[in-house]
Every structure is written in structure tokens, then in C-alpha cells.
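Missing here is one protein chain; the remaining ones are kept as they sit in the complex.
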Amino acid sequence: MLKAKLQNKIAIGALYGVAGIVVLILVALLGYILVSGMPQLSWHFLTAPAKAFLKGGGVGVQLFNSFYLLILAMLISFPIALGAAIYLYEYAKDNWVTSVVRTAIEILSSLPSVVVGLFGFLFFVVKLKLGFSILSGAFALTFFNLPLLTRNIEDSLHTISENQREGGLALGLSRWETVNKIILPAAVPSILTGVILSAGRVFGEAAALIYTAGQSAPALNFADWNPFNISSPLNPMRPAETLAVHIWKINSEGIMPDAKAISSGSSAVLVIAILLFNLAARYLGKRLYKRLTSA
Amino acid sequence: MKNTQPTTADLERQLKRRSKAAKLEVWGRVVSFSALILIVAVVVAIIGFVASKGIATFTTNHVNLWDFLTGKDWNPGIKDAHGKPEVGALSMIVGSFLITILSALIATPFAIGTAVFMNEISPNRGAKILQPVTELLVGIPSVVYGFIGLSVVVPFTRNVFGGSGFGILSGTCVLFVMILPTVTSMSADALRSVPRYYREASLALGATQWQTIWKVVLRAATPGLMTAVVFGMARAFGEALAVQMVIGNAALMPHTLVDPAATLTSVLTTGIGNTVMGSLQNNALWSLALVLLLMSLVFNLIVRLIGRKGRLH
Amino acid sequence: MFVNNDVSKQDMEERHIVQPHDPDHPVVLSTEDLHVYYGKSEALYEGDLKFAQNQITALIGPSGSGKSTFLRSLNRMNDRIATVTGKIMYRGVDVNQPDVDVYEMRRRIGMVFQRPNPFAKSIYDNIAFALRLRGVTAKKDLDEKVERSLRQAALWDQVKDELTKSALALSGGQAQRLCIARAIALRPDILLLDEPASALDPVSTSQLEDTLLKLKEHYTIIIVTHNMQQAARISEYTAFFNQGRVLEYDTTSHIFTNPRVQVTSDYVSGNFG
């Protein structure tokens, strides 16, 4: 008995240790990124356009592009992933076809993103003549994002108890109405986690975008919100380098004298942006959940 | 307030009319099925694309499949003594496997330990600190991981183990940190799905918390934990940019862990922009992508097998 | 009716089925030659029962005897997981036909489940939302129907000031009555209850029983229960299920005071199951 208690103490202590080490690693990582990037941050850095070979460039355009691309990619991929997840979880029979489809979707998620990027380049940019554009990038990101998002949403549907579905069906509702009006509202928090995770991945993705959204960021005219103008931020047909691509580019071919500083600064901006995005999404998600689940 | 009932004939008519719900149901099925078909089309397109390009190495360029899988020299632009192009991918396949297995081996105890901590010992702190941090880390681009690997891990390995610092060991360290969040959060999910009464029953029998965790919770969650690990391995296998920055990209058979080596993804990513579509060099790279695809298929089947075993349990 | 005369065990019959025949309470629902299969295995062999209007019929029997399977087949909740053959005659219409609209049918034959399953919505919306989907949109109409349903389910007085609160915060007994209110808001003809009190404490259970007794004025009620006292207290008719078959069906008083089948006798006296 004494031995068991001692063993218990040691083991629990060890677990504290392991968790501590992991937290330490993760925090050190974040700390490293933030500390080395913080000195670079300024209003100028956040808003100015990048410079090709002189010092003093900013990441304003890239930052905007990242968010715009994220939103577009999510607008395209979320409804598709939602529909597919609903079909897979609520309608599909549990047979080998379903299993093959699931497997196929999942192996897509472990392909290196450069392959998705090249496919997007040959298909969207060249074949469909969309050119290097936000739209091409958004489609490529959709390809890259769909498997993960579908899986996440399916898992979220799984967390809602079967008796909620029975409740809806017993009221004479169709399965579709049940899913839309009962299951989805209840699953909002967990779907949201999935969306945040995949948004994070999209935000940080570089390889899939190099060949699709491109790696140049023409200066934008932020006073022009007409989506048909080439210098308008909203134009989906303009090439758009994102923050992650920018980091990749200045690390590989950057010849501006302050390349290293810009790279650390951009990394810090990226982390902070993801943080803000997570907080905002969580807050909105909570409001949405409240609205959907009470009068 | 009795319900007045219709006659049988009326009732039959009412019951056999297609209700709004039935129409909605058809609509819903069509909509969601179309979404699924779209995804399937995407998957088929990409897989077909990679496969057709990857197979061209063997059909159009007449490379022997066996030579491809067992050859150790990777110089697609150059012909060897027998006039055959040097497209041996073995060193990269070995590199990919080594780095994946090693990083999973290191990450597993840490991830599961942390998951147990989050779930069994201090759920509050787990939810408050670890989960948000984990979600944050998933979004950090691999370039940044690679960058930190280059400026922190590589010098460290060089100073401690000698050599240039580039190699499997550095790659393993970087991948370890990269897959840690994924494996941790999936393991936590697996532990969460163990019913609470398992723990209560065990504790009621006088078992200590550790005995409960070790003998009951972990045992019951084994399939889920295995899935988490295999999933992490699949991510490690497919990771490109971060590994490429620290492994050295030398398509040589790794003799020690600190020799420069290469993985399938690192060679693929490095070379793809420098080759011309349709040439042997380009096709050979797509063959590497095909190997990756097949490997992720294998990983997936393993996950499924574990899942099925868990269900029978 | 279906009397087996093979008297081999101490004058006890193997099956004893007496269908209700009360002119004040005509039969509204009956099953004929009903079989239920899960995949290849048969879960219910024969369940030929008639149910009387505005009466409570209890289905009792040991676990796995097929009583829940039978109940869930009545409004075709088992369609996706099981194959159901035979006829389910509802007021002269066989509803176990593919051309019958199950959604319309379930609106008339409602169901309440073992575990209370309020939706993650406000108390008001739990009841109002199915009505809205069926075209009731006027606020006044909705208010009225919500209040009526909650009153019938004996929940109104407890929740009338917090209708906008989340239904998930209700206690088990209240939640189950909310589910009943939700089901009767659509004004069904028949109400199926699958062990509705098994997750409740004794006080909530007895409140629920009172509610059911009042509800039978408006609805035909079929209830599956494990609790024999409950069946004895509230039902007019009782069917005893065992190993996928109905062994005995008669008025409740007969079943409990004078069972004709040995197994029923053992079961109601507590020597079995």
C-alpha cells in the first residue's frame, strides 16, 4: 500500500514535470518569436508597403492580403466542408464506399502543400486562366483546407448526442431540418474550434500560395474599395503575397539590408494576428451560440 | 378539447401527400451529397494528377521501379555508367522514415503525459493554458519553425554532437516541436472519451490515481492514443519547409544522425521550381510525391486498423 | 382471440392475448404480423396488438424483450437501422408503407424518450421551433400554443417567468416534462413514451405519472416501462414481452392479479428478470 502511494506520488510528480517541460517548450517558442520580433513592430511597419531591396519596408499589404485570402478561402471551403461532413455523418451508410471516400479525403490532408500548390498553379492559374490571383490562391487553399475542415466538422457532429437527433425526428422533422436547426447550433463551439485550427493553418501556409496567389504584392490604394479596380484591396483578381509567403521570400531571396529584422517582425505579427483571430472567433462564436440556443 | 379526427380516406390522403419536410429532406440530401461529390472530385483530381505525373517516370522515361526504390544515387539529370538516369530514391525514403519515427518516438511520451495532465490531474489549467497555446502553435508557418530550427537547434546540435549541425537529429527536434501540439490535443480527445465511471470504479476499488491512469484510463484509450501518434507521424512525413531548412538536403544514405540527409518532401520542394515540366527530372520529383501519397495511404490504413480494433475491444 | 390451448405447465398457457374491445375507446392503432430485423437477426417475432383510444397501454418485460423495439417501430423511428415488416394500421391506414410520409405520420404519432433530451435552446424555443417549421409564425398563436402545451405537461407554473432561459438548465423531471410539452405542442393523436421515468427520482416520477393520467383525456398513450408498480398505477392495458414476443396482453388488472402465463406470473411477482 505504501509502495503504491509512493509510486503514485512519483508518477504524478513526473507528469507535472512532463507537462511543465511541454509548456516550457511551447512558451519558449512563442516567446522567442515575439521577443525577437517586438522591437521591429511599429505603426509604420504594420501599414507601409514592402520594399524590394531597400530597408524600411513594412508588411501592411501582406497583412491585409493574409486576412482577405483567409476570409475568401473560408467562404469557399466552409460550406462545402459542412455539406460533405453532414452527408458523411448523417446520411452515408456505413459501408466500404464511405470508408474509401473518408480515406481518400484524409490522405489528401497529408500531402505536402507544395504539391497542392503546383496542382493549383497548373489548373487554376494556367488552365482556367485565373492568373496569379487571390482567387487562385483561395481555391488552392480550399483544396488544402477541405480535408481537415471536413474531418473536424464530422467530429463535431459526432459530439452531439444521438438523442438530440431522435428528439427532432420524433417531432416529425426531416433529418435535414434536425441537423440544421438542432444539431448544428448545438455544435457551434466545437465546429468553431475546428475552423480556428484550420484558419491557423491557412494563415501560416506558404508553399501552396507561392504558385497560386503569387509572391508579389503590388501596392494597394486603400481609398479605393471598388472590387473591379486593380489597385483596390478588394479586387480578387490581383496577385497577393501573404505574410507567410513574405517571410518565406525574404528568408530565401531577400536582399534588403534589414531582411532579418523584417522576417522576425513578420513572424511576430503573424503570431499576434493568429492570436487576435482566435480571440475574435471565440468571442463571436460564443455570441452566435447564445443567439442560436436561447431566445 | 378532443382532437377531431378526419375520415380514413382523408387521413390516407393527408398521410400520403409529400410534406414540406420530405421535400426539404430530398433537398438536403442533394445539397450535402453535391458537396461531398465536389470534395471527392478534388481528391480524385489531385491524386490522379500526382499519379499520372509520378508514373510517367516509369512509363515514359523507362526507369525501373526497383532501381527507383532501392537505388542510392539521386541525380536525375545525369546518366550512370549503364546509360540509365540516376534516380534512386532509397536515401530519401530512409531519411523520411527515420525522421518520422524518431520524432514520433520523442513526441509520444511528452504528448501523452501532457494530455494526461490536462485531462486527469489539472483539467482547469489544461483548458486555460495548454489548449489556446496549442491552437496558436498550429498556425505558425513551417517557415518560422524552420527559421528557429536554423538559428537555435542547428548550432546546438553542432556544438554538442559535432558535424555541421544539419541532419536527421536537427530535423527530428524541429518536427518534434511541430507535431507536439497535434498529438497532444488528439490524445487529450482520446482520454476525454473514456467514460468517467471507469475512473470512479477504479478509484472506488482503492487504486491510487496513478494506478487508475496507468491501468484503466490509458488502457481504455489506447486505440485513440495510437491514432493520435499515427496522425502525428503522417504530419511529420508530409512536412516540407521546416525540415528542408535544417536537414541539409543531401541525398545521401544517412550514416549517423548528424550527417546531412534528405527527405522525400525536402528534395521535392527544393527541386520542383528548378525543373522543366515533362522532363525526366520533373517526373522523378513527382514520383517522390507519389511515394508520399502512397505512404500517407498506409498511415491512414494503420489508423483505421487501430480504430477497428478499438471498436471490437 | 389468439389462445393457445396447449396446456402443459400447471394449467398455464403459453400465450394469452386479449385485445381491448371497449366501445367507448375504439382501437386507433394496431399492428399485424409485425417483424423487426436488425441486419439478419430478428429482434421481434410477432407483435400483434391493438391500442385503445384515450387509454394508457403499458408495455412491460425484461431487458431485451423487444418492447422498446416494438414501440420505436410504431412511428418508424427504427427505419434507418432495422427492417420492419408487417402492417401498422393507424385509423385504417397502413403507415408502414413506403409511400406514407413519415414526417406527417410522426406529427400524429409523437414520441418521448428514456433520457430527457431538451434541445440546446430556450424553453420557449424548444416548443415553438417545430411549430414555426410547420408554418405557425404569428407570435400570438405561438405564445398560446406554448402556454397550452406547458400547462398540459404541468410545467407552466414553474417556468412561466423564465421562458427565455436555456432548457439545458432544467432539472431531470422538468426536462422530461418539457419534452412531453414539446411533443404535444404539435397536437399528436398518439403519444409513445419509452421508459420516460427511468432517469427520474421518485418525486419527479410521481408528478410525471399524474401528468400522464391527465394527458390521456386528449391523447392515446403507449408507454414502455420497467417499473411494474408504475404500469399498475397508470395503465388500463398491459402487454408483457419476452424474448421478442408478446406473451400476454390483457387489462392491467388481469395481468397483475391473475396472469395466465407462467413467465408473466414470475415476472410480475418479481421472481424473474
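Note that the chains are named A, B and C in the order they appear, and that numbering of residues resets to 1 at the start of each chain.
Rule of thumb we're sticking to: a residue touches a chain if its C-beta (ideal position, glycine included) is under 8 Å from a C-beta of that chain, and two chains touch if they have at least 3 such contacts.
Operating definition for what follows: contacts and distances are computed from a predicted model.
Can you match the unshown chain of the complex to its UniProt protein name from these: "Phosphate-binding protein", "Alkylation response protein AidB-like acyl-CoA dehydrogenase", "Hydrogenase maturation factor" or "Multicomponent Na+:H+ antiporter subunit E"?
Options "Phosphate-binding protein", "Alkylation response protein AidB-like acyl-CoA dehydrogenase", "Hydrogenase maturation factor" or "Multicomponent Na+:H+ antiporter subunit E" considered; the missing chain's recorded name is "Phosphate-binding protein".
Among C:His21, C:Arg80, C:Arg132 or C:Lys214, which one is in touch with the chain left out?
Among C:His21, C:Arg80, C:Arg132 or C:Lys214, only C:Arg132 touches the chain that is not shown.
Using the document's definition of touch, tell me which of B:Val50, B:Val63, B:Ala251 or B:Ile306 contacts the absent chain.
Hidden-chain contact among the options goes to B:Ala251.
Looking at A:Asn251, A:Ser264 or A:Asn278, which makes contact with the chain not pictured?
Checking the options A:Asn251, A:Ser264 or A:Asn278, the one contacting the hidden chain is A:Asn251.
Determine and list the chain B residues touching the chain excluded from the picture.
Residues in contact with the chain left out: 73-78, 150-151, 154-155, 158, 164-166, 244-245, 248-252, 260, 262, 269-282.
May I ask you to list the residues on chain A that touch the chain which is not drawn?
Against the missing chain, chain A presents residues 52-53, 121, 126, 131-132, 210-211, 214-216, 218-219, 224, 226-231, 239, 249-255, 259.
Operating definition for what follows: only the chains that are shown with their structure count from here on.
Touch graph of the chains shown: is it line, ring, star, complete or other?
Contact pattern: complete, every chain touching every other.
Averaging only over C-alpha atoms, locate the centres of chain A and chain B and give their separation in whole Å.
It comes to 17 Å between the two C-alpha centres.
So which stretches of chain B touch two or more other chains?
Where chain B meets two or more other chains at a single residue, that happens at 19, 21-22, 25.
Send over the residues of chain C in touch with two or more other chains.
103-105, 133-134
Can you name the residues of chain A that touch chain B in the complex?
Residue positions touching the partner: 4-5, 7-8, 11-12, 14-16, 18-19, 21-23, 25-27, 29-30, 32-33, 79-84, 86-88, 90-92, 99, 101, 103-108, 110-116, 118-119, 122-123, 143, 146-147, 150, 172-177, 179-180, 193, 196-197, 199-201, 203-207, 244, 247-248, 251, 263, 267, 270-271, 274-275, 278.
Over in the complex, which chain B residues touch chain C? Could you list them?
So the residues of chain B touching chain C come out as 1-3, 5, 8, 11-12, 14-22, 25.
Taking the complex as given, what residues does chain C use to touch chain A?
Residues 75, 77, 103-107, 110-113, 115, 117-122, 124-125, 129-130, 133-134, 163-166, 179, 182-183, 186.
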